[in-house]
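I have a structure here, written as structure tokens, and I will follow up with some questions on it.
As you look at this complex, bear in mind that one protein chain is not there, while each of the others sits in place.
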Amino acid sequence: MSDAVTSGKGLWTGSYYNEGHGGHDGLFDKLKEECGVFGVFGHPDAASLSYYGLHALQHRGQESAGICTADADNFHYFRGMGLVKEVFDQSNLPTLVGTSAIAHVRYSTAGESKLANAQPLVFKYREGDLAVATNGNLVNAGEIRQQLEKQGSIFQTTSDTEVVAHLIARSKHDDIVDAVKDALQQVIGAYAFLILTKDKLIAALDPNGLRPFAMGKLGDAYLFASESCAFDIVGGTYMRDLLPGELLVLDRNGLTEDRFTESQTRATCAMEYIYFARPDSDIDAINVHSARKRMGKRLASEAFVDADLVTGVPDSSTSAAIGFAEQTGIPYELGLIKNRYTGRTFIQPSQELREQGVKMKLSAVRKVVEGKRVVMIDDSIVRGTTSLRIVNLLREAGATEVHVRISSPPFQNPCFYGIDTPSRKDLIAAQKTIEEIRQAINADSLYFLTQEGLIDSIGRKDGVENGGFCTGCFDNRYVTYVNDSENAVGCGC
Amino acid sequence: MSDAVTSGKGLWTGSYYNEGHGGHDGLFDKLKEECGVFGVFGHPDAASLSYYGLHALQHRGQESAGICTADADNFHYFRGMGLVKEVFDQSNLPTLVGTSAIAHVRYSTAGESKLANAQPLVFKYREGDLAVATNGNLVNAGEIRQQLEKQGSIFQTTSDTEVVAHLIARSKHDDIVDAVKDALQQVIGAYAFLILTKDKLIAALDPNGLRPFAMGKLGDAYLFASESCAFDIVGGTYMRDLLPGELLVLDRNGLTEDRFTESQTRATCAMEYIYFARPDSDIDAINVHSARKRMGKRLASEAFVDADLVTGVPDSSTSAAIGFAEQTGIPYELGLIKNRYTGRTFIQPSQELREQGVKMKLSAVRKVVEGKRVVMIDDSIVRGTTSLRIVNLLREAGATEVHVRISSPPFQNPCFYGIDTPSRKDLIAAQKTIEEIRQAINADSLYFLTQEGLIDSIGRKDGVENGGFCTGCFDNRYVTYVNDSENAVGCGC
Amino acid sequence: MSDAVTSGKGLWTGSYYNEGHGGHDGLFDKLKEECGVFGVFGHPDAASLSYYGLHALQHRGQESAGICTADADNFHYFRGMGLVKEVFDQSNLPTLVGTSAIAHVRYSTAGESKLANAQPLVFKYREGDLAVATNGNLVNAGEIRQQLEKQGSIFQTTSDTEVVAHLIARSKHDDIVDAVKDALQQVIGAYAFLILTKDKLIAALDPNGLRPFAMGKLGDAYLFASESCAFDIVGGTYMRDLLPGELLVLDRNGLTEDRFTESQTRATCAMEYIYFARPDSDIDAINVHSARKRMGKRLASEAFVDADLVTGVPDSSTSAAIGFAEQTGIPYELGLIKNRYTGRTFIQPSQELREQGVKMKLSAVRKVVEGKRVVMIDDSIVRGTTSLRIVNLLREAGATEVHVRISSPPFQNPCFYGIDTPSRKDLIAAQKTIEEIRQAINADSLYFLTQEGLIDSIGRKDGVENGGFCTGCFDNRYVTYVNDSENAVGCGC
Partner (left out) sequence: MSDAVTSGKGLWTGSYYNEGHGGHDGLFDKLKEECGVFGVFGHPDAASLSYYGLHALQHRGQESAGICTADADNFHYFRGMGLVKEVFDQSNLPTLVGTSAIAHVRYSTAGESKLANAQPLVFKYREGDLAVATNGNLVNAGEIRQQLEKQGSIFQTTSDTEVVAHLIARSKHDDIVDAVKDALQQVIGAYAFLILTKDKLIAALDPNGLRPFAMGKLGDAYLFASESCAFDIVGGTYMRDLLPGELLVLDRNGLTEDRFTESQTRATCAMEYIYFARPDSDIDAINVHSARKRMGKRLASEAFVDADLVTGVPDSSTSAAIGFAEQTGIPYELGLIKNRYTGRTFIQPSQELREQGVKMKLSAVRKVVEGKRVVMIDDSIVRGTTSLRIVNLLREAGATEVHVRISSPPFQNPCFYGIDTPSRKDLIAAQKTIEEIRQAINADSLYFLTQEGLIDSIGRKDGVENGGFCTGCFDNRYVTYVNDSENAVGCGC
């Protein structure tokens, strides 16, 4: 390993990856997904479309799922713990009649008390029924909540969404659009909001556009989704992403484009491109797979290493590995294979069996890596334990050298905008130098993509600060007020 | 059949009965049970005791069950749709740690949207955590709700309980006891309330004592329950019923006996004695089985008929039938047998099979009734269809005469205090004379117990109006303001 | 307690009872039910009728259920662990097409390996498909099995039914009726057999008629069932019981009445009348409830005791208690109440809670028994622990005296004919004198019905040995060869 590589960037460690974008089993440390939202206006099969849409967004949350529809007279909703395919069946989906719908998948910890938190949240207030689904996190939710309680409000969930519902209900404006604007003007953070009444669907994106939020069409119907892949599954067409601070209203008059605040600097979450989003999604008209492939190519330029094969940690690093291979001419191989059948109910091996080598999720392919110098591409390192495990898998399978290339800068800071991150003391890149990390994960060399390389790979917006991306987790620069003394929280959904 | 009998009382028909006190299958028309509450203060196994207590109260509600416990620091709760034994298991019950608890079983219609209504409701408000469980119905909940919404409140359930929670949270009093008093002084109706905070358990009964509500002890711990049978199952001892308008507070100082209002006329629901409560429960120190047996004896005095055997419609009319037999010397027989294994998932017979005679719930025993004159005791008639069916069962099994004796007066008016009754047009006694009912149910004679006989049988409180009972469903006299133009509602829980 | 009573009969103890005829929870010791069979020939809804029929027979077996139907071409079958309502649902019942069916409920211990034992067993042999369902036990099954294995047979179950299937398949006769006769002539024991082929239904009863087995009609269709109550639930009519040694064949030619052996002494199991069968069933044209009521009256004649009330241990002793009350004029009361909602998934109270008095299944009603002298009627005593518990329940509820009357003689010997009994060392009546039992169960007096009284109460067949009943469990006289050195086994189904 050359000094040049480890001296490049500060300190970082801890690899992570997840199960087909959204694993359940917790065998490896990883970043937690936030949530996903989906909306329909003006389609007779609003619930079915939502069902398929949520399915495409399943990687953004596996712990609960919910759909709320509206017909002319009533709301109909069903929420449950589990995967979309577990929550919905022929007994409940057909009851969700109506031509508009909002829907949600949520990542969270287990426990019934959390079912109360499953979204969409549905409320009654003075103007009638209201349903709300969110992806994101408010940094001032705690303060607002305290104020509301002082005024006699009661809360049934711990979600930021309920806070916003209270602000809407207490607004001096009777009109729902005005009331929503009023509410959003009081909150700070990262969010994609879908709000449903019996005759309106409202979509709003935070003033920095931190979270992804796309609009699409299916015939005359309008669709909204956290990721554009949810449009593909229902045969819809991606139109555009919402703009920072934008508020769109759909009702019998069609689409009204409005704003609840002046737009501020666009700062899309870079981790969506690096890790969270599906490779077939486009965010801001940039395809995620293509962005990742460019990261792999850039990695090859920044830190070439001669080797016999390139392999990616499946699935999220596959695209970057293909890019690295293409750039260098080193063959791309399936050196690591993920077991497709892992999942929630899989019985955990005992400590004894684990030590004997029971490997539930990932295997290194001996015939492929034996006697070979391997470049292993991963998208990030969180705690470092998983990286060590994977490097050792490759070595036990006979790899003679393992060179680790990470398609993002060292992950050193908590996220305040909806990604559930460990505290700084558990982030290896916040605690160790790169050389120390390299030793900790037993790699022959280690390199992290530069922040400049990252932004260029995704697609720098010229003249926009930081190229138009939030990279707070890498560089500790946040685009809103944050209270860093607090523990960062995950998704406030 | 003698004229004397059918000319006695106005109009009524429609028998009902239920499944072991609490049937699921809806094969027969019947009155719906209201709900049941259970509370514990000062016992290390508060959740387990609640679990067994709810089990004993299962006949009061089979659609959802919930327990909320408090330890020094936190609330722990779990609620679900289904029977107590289905909702709770080894995965959730042990997580409900703490020495105080409130618990609830709820009767309701199906549908997930109703899980939100499962109690105890758990809220956060400015003073911390609050859990509430209720049995009963508020007659002015709608008006209060409207006012609260005008002030910006949002509602997540349709239950009266959430209304009271809002009133508590918006009270000018910070002290929870004062706030609860404040809230209860604003509501009108029939209710037994249990309210839990981290260090207090509050129990309150409506000013007329319409709903049953008992206090017991188990060692040093205090228990509360809708019926005293819930104390027996946990080995506890019945102490007394709460007084109308009483509010009891348990905290580290032990029991404080208080009131939130001046007591008004005691008017215990007579239907609890006639039909709802378990025969082994005592309400106001009167055993339910014994009261029912006295009703049967009184029926025999009021309307003797010579016959070969007496049989009761199981299970709720068994006690009255035993009384009738004892008084007259006519043998008591098992002429009707209920299938013990009916239940929710039982596949319904098709119309063709039903016409061929598939009888899921009840059989007449041919060898017992063949060639015999039968006295059939039932506790009430709601729509009349079930009575007709049972009379015909007996005739098909060879009974030569069927004399129906009902251990309560004709059921003619809706209940506003928590019992889910059909509208007047579906109450046969509100539509027909007794002679017409007799014909409609194909009986040889029919007699309803007089209201005087009923009150005497339960136990008339001398000098108290109507002997101390609410008989609104029989005589249309309600003890509070009611808005009879509205449809009566069921349990407001 | 008078000496006259305890000196009457030998030795016995151990009460038992069960849950609505068929409890799951094992909180009390009790005799295990055997199995139940049901058959249909010539009805387009054969599977649905079987489903309801099994439901009525549910008390005879709760561990597995199965139905096999035949149409002109194929067998269709489904079997599963659990209650009838749990095993069958809209996904499997409609697949069971055909106009003939045999069905089975089985009592057994848990464990998947036992699913293989669920009946009907379905085989292919040289003549095609064959399904068999049995209630009973063969005393020479072990010997035959060994012989078959020597000849190269393989066995997939431990049931006697598979033994008979092998005998049929290996018979020198190709005709199924001849082959069945051939097979049954080789086996010894107690059994009711239903055998289905694509065009025939065969029913056969053992040569002593030990097990109950009734034939009924529904329109032109023929029905068979272990108890006649299964005909009532489907609207069918009881015709007669099968005769000992009889073999009935149904095919396109209608009913053929045949025999496979000369009839031997009729010896119907007395325990069916005492405990197992439902009170609304008729066995050999004798109604079970009426027989039990006569046992109670006879008990009153044999061992009157002055008291304030009579109560039965629910549910199986209710009829006898009514008879005792009627004979003596002592009031019959609900002194003991069974919780209707107990069942398999009910969480067991911990030892601590049990000691504190958590009572899951049965409560004594304080207001009824307090200060009273109680006659408690039970149907039998097996180990004695349950009797002690119930007597103590009554005493703790304030009973001043508890006089126990048992409606059968002391249970002292194992059953070899299908009833799962403990070994002799666990049968208290095989180990203690009646006076010792009285002390062990803490009763003021104890009396067991005489065998003569029992047989008279059921209905003595004049000129037939032992009145036509098997009472081996009381008097150690068995009607076939038995190998008493072996442990008695339960149901061989």
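A, B and C are the chain letters, set down in written order, and residue numbers restart from 1 in every chain.
Heads up, the rule we're going with is that a contact is a pair of C-beta atoms (placed from the backbone, for glycine too) under 8 Å apart; a residue touches a chain by one contact, two chains touch by 3 or more.
Predicted model, so just to flag it, every value in this text is computed and none were measured.
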Checklist entry - For the chain omitted from this view, which of the shown chains does it touch? => result A, C
Checklist outcome for this item: Out of A:97, A:188, A:243 or A:365, only one touches the absent chain, namely A:365
Checklist outcome for this item: Missing-chain contact among A:162, A:206, A:272 or A:333 belongs to A:333
Checklist outcome for this item: By the document's definition of touch, the residue of A:56, A:70 or A:250 touching the omitted chain is A:56
Next on the checklist: For the chain not shown, which residue from C:49, C:103 or C:130 touches it across the whole complex?
Outcome noted: C:130
Item to check | Contact footprint on chain A, counting only the chain that is left out | outcome: 19-22, 45, 48-49, 51-52, 55-56, 58-59, 83-86, 88-90, 93, 218-219, 229, 232-236, 238, 278-280, 282, 286-287, 289-290, 293, 315, 318-319, 322, 326, 331-334, 337, 339-341, 343, 345-347, 349-350, 352-353, 356-360, 363, 365-368
Checklist outcome for this item: Had the left-out chain been drawn, it would touch chain C at residues 76-80, 92, 95, 111-113, 115-116, 121-126, 130, 149-150, 152-156, 165-166, 169-171
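In this section, only the chains that are shown with their structure count from here on.
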Next on the checklist: As a teaching exercise, work out the groups of chains that remain connected by touching when chain B is ignored.
Outcome noted: A | C
Item to check | Identifier of the chain whose CA centre is least distant from the whole-structure CA centre | outcome: B
Checklist entry - What chain pair has the highest count of contacting C-beta pairs? => result B-C
Next on the checklist: Report the inter-centroid distance (CA atoms only) between chain A and chain C in whole Å.
Outcome noted: 61
Checklist outcome for this item: Taking each chain's mean CA coordinate, chain B and chain C are separated, in whole Å, by 36
Checklist entry - In angstrom, rounded to a whole number, how far apart do the mean CA points of chain A and chain B lie? => result 50
Checklist outcome for this item: Multi-partner residues in chain B (2 or more other chains touched) are none
